[in-house]
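See structure below.
Of the protein chains in this complex, one is absent; all others appear in place.
Right, chain A next:
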Amino acid sequence: MRRGDSLYRRLLGWLLLPLLVLGSLILIQAWVDAQRTADRAFDRLLEAASLAIAEQVQWQDDRLWLDLPPAALEMLATDAEERVFYSLVDGQGRLITGNANLPGDSRQGLGGEDTLLYRNIDWQDLSLRQGVRRTRFEDWRVREPFEVRVAHSREGRDALAAELWRANLAMILAMAALATVGLLLAIRAALTPLTRLRRAIRARDPRTLAPLALSLPRELAELRDTVNELLARMRRVRANQERFIGDASHQLRTPLAGLSARAELALRQDDPARWKEALVAMQATSARTARLAVQLLSLTRLANPEYRPDLVPLELNTIARQAVRDHWTSCHRQGVDLGVETVEGEVWVRGIDWLIAEAIGNLIDNACRYGGRRVTVQVEDKPPRLAVEDDGPGIPPQRRLLMLRPFHRDREDVKGSGLGLAIVDGIARTHGARLQLSSGHDGRGLTVVLQFPGESP
């Protein structure tokens, strides 16, 4: 695992990133707000100053007249010592008086007699906030519109905005710090069950397969249950293995005990003819035992999930005919009618020839042994199938799955290892083929089908 790739860091990263983005947005918002607030507060000064000037506007000698109140200008300058500008402009846009020819505001007001417009302007390299009051002088005879334009520099506003923002900044930073600490603690707390689970697994006896008993949050409980399921499966596998070993040793012990008894019996005799008779019998028994051992071996190998032999293309018809040829004699001796049905053309599957031959042999052997009188090996194409059908008593559907277990015998009166179908099952799995057990044509007997992977019709 890459260093630094930890759940803790991942969680922290993905939670802190949005927090950071959010924090930046809040800061920007706070800055905009602070400026807006400062502008609102200071625009009151523009409003008051322009009003104070407008109130002093008179009509005298047939023209607009202003007795400028110094206080109007003084209120525009706060502690920040702003630069102050004013001008009085008549309805035609001519400057009546003022210390600066401030630009007009082209915007229309909200209507009404008296409108006041604020905006930021750049005037002669100075950044100013301007307020334009449009009103008119009304007298008995005279109605004269005019504009009072006042402006001041932004130092006071900027200072207030910065101050408001700094206050906000401190609060936002404190909140961010708290949130981060909270986040760290929360993640640590949330990941604690994981540590407990790890400790619980590490502290276990390596030999035990007992389920983990540990109360965990839901997400980890699922993991624990999955682990427990795996452990249960392993327990079952181990139980199977133990039974298999027990069965196998039992199976091997019986013929070995027979051999031993036969040899003991023969040794008590002096007649060489008896010896020979005993030796022949012992040879048959040891041959059967050897076959049992081979079967056990192949079963063990097939049962190993790591066993992945190289599969080669094979022609099923050929293999089926060869298998029938190999077994025909022994079947004939037992009075069993063994036949083969192949299809026209060639049926190719990928597999291992001796394993498939072994499967067919086992199936024929089983059929003969469990009372089949007529056994047919069938090959079908599309999909490639291999079937062995007999007319014996068959197996009830609910017991068919049991037949695949090693050493399981349906009937105790028949001699056999009980490995046949288990081996066929292993071979089927090795080839990725499906093994089906069903009854024969007319509901009697048993049909065992190996359906190989391949194109379906």
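Keep this in mind: contacts are C-beta pairs under 8 Å (C-beta built on N, C-alpha and C of every residue); 3 or more make two chains touch, one makes a residue touch a chain; residues count from 1.
We adopt the following convention: contacts and distances are computed from a predicted model.
One chain of the assembly is not displayed; among "ABC transporter substrate-binding protein", "Oligopeptide transport system permease protein", "Ferredoxin--NADP reductase" or "Transketolase", its UniProt protein name is "ABC transporter substrate-binding protein". Only one of A:Arg83, A:Arg350 or A:Arg374 touches the absent chain when the whole complex is considered: A:Arg83.
Within the full complex, the residue among A:Ala30, A:Leu46, A:Leu66 or A:Met403 touching the omitted chain is A:Leu66. Among A:Gln92, A:Gln124, A:Ser215 or A:Thr329, only A:Gln124 touches the chain that is left out of the view. Touching the omitted chain from chain A are residues 65-74, 76-77, 81, 83-86, 95-101, 124-126.
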